[in-house]
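Let's turn to chain A:
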Amino acid sequence: MKKRILLATAIIMMLALVFSGCSAAKQTTEATAPAAEVKQENLLETIKAEGVIKIGTEGTYAPFTFHDKDGKLTGFDVEIAEEIASRLGVKAEFIETKWDGMFAGLDAKRFDAVANQVTIRPDRLEKYDFSSPYIVSKAVLIAHSDNNEIKAFADLKGKKSGQSLTSNLAEIAKSNGAELVQVDGFNQALDLLTSKRIDATINDSLSFLDYKTQRPDAPIKVVAEMDTKDEIGILFNKGNQELVDAVNKALADMKADGTYLKISQKWFGEDVSK
Partner candidate 1 sequence: MDDRMARVIGILIDSFIPILKAGLMYTVPLTIISFFFGMIIAFAVAIIRVTNFKPLTAIVKFYVWIVRGTPLLVQLFIIFYGLPTIGVTLDAFISAIIGFSLSVGAYGSETIRAAILSVPKGQWEAAHALGLSKFQALRHIILPQAIKVAIPPMANSFISLVKDTSLAAAITYTELFQVAQQITARTYEPLWLYLEAAFIYLMFCSVLSVLQSRLEVRFGKSGD
Partner candidate 2 sequence: MIKIENVYKSFGDLEVLKNINLTIEAGEVVCIIGPSGSGKSTLLRSLNHLERITSGRIYIDDELVDERKNDKDIHKLSPKKVSEICSELGMVFQRFNLFPHMTVLENVMLAPLSVKKVSKDDMLRESLSLLEKVGLLDKKDEYPSKLSGGQQQRVAIARALAMKPKIMLFDEPTSALDPELVYEVLDVMKSLAKEGMTMLVVTHEMGFAKEVADRVVFIDNGEILEEDTPENVFNNPSHERTRAFLSRII
C-alpha cells in the first residue's frame, strides 16, 4: 500500500513537471544564447539572427501595456514595439515583469529593451540609452472629488502622494514637497485615493482618461496639469548603438508613412507624439 502511494506520487510529480515545463517554457526567457560564430556579434545582429527581440513590459498598465478581455497582451506601447520589431524583420517577444524588476531585468540582459512608458531623464541617460521619443506624456495631478485644498502641484507640499518608486512621476511629486507613499501601480494609487488614505497621485493624463472611461463613477478629478511635457522612449542597455539606431530609424519611418499616427489615433484619438 505504501509503495503504491509512493509510486502514484512520483508519477503525479513527473507529470506536473513535464506539463508545467511545457507551458512555462512558452512564457519565459530562453536561458541560452545561440552559439556566436562571429566573435563579437553586436546585439542587433544577434536579434536579427534569432529572429526575436525581447522586450520587457509590465502588462498591467492600461492603456499602454495590458491584457485585453481575451487575455492577449496589447496596448499603445505594445503595438509600437510590435511595429518596430516587424520593421527590424523580427518578432517581438514580451517578457512581463513587475516595474520593480524592470531595470534589474534589463541589466541582467533578460530582455533587449523596455517598452513601458519609461520617461527620458538625465539620470537614466547616464546609465542607459533611449530611443527617440515615441510618446509625449503630460503629467496630471489627481485628487479626490471632495478635495478642494489641492488645486496645483505646489499644493502637494506636506501632503501624501501615491507613486511608484523610481518613477519619473515620483520625482515630480517629491520636488513639490509631497510625502511619497509607495504603490505598486496606478490601480493601487487610485484605490488609496478613493479611500482617502492619500491626498493625491500624479500620473499620466492618458492613463487617467482610460480609467475614467472604465469607471465613470469614480470620485476622482484632475486638478492640475504640468506645463512641461515629458518625453518617453524605449530603454536599452548602453553599448548597443546599432540597435538604438535601427529602432530610431524604424520609428522615423513609422512617423513618416503614417503608421504611427494610425496607432496613436486608435488608442487616444489624437496624435500623442506632441
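Just so it is clear, a contact is a pair of C-beta atoms (placed from the backbone, for glycine too) under 8 Å apart; a residue touches a chain by one contact, two chains touch by 3 or more; residues count from 1.
In picking the candidates, the idea was that all candidates are chains of the complex that A comes from, given by their letters.
Source: prediction; values computed, not measured.
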For chain A, as assembled in this complex, the candidate in touch from 1 or 2: 1
Of chain A, residues touching candidate 1 in the complex: 12-13, 16-17, 19-21, 23-25, 27-31, 59-62, 66-69, 71, 95-98, 100-101, 104-105, 107-110, 185-188, 190-191, 211, 214-215, 217-218
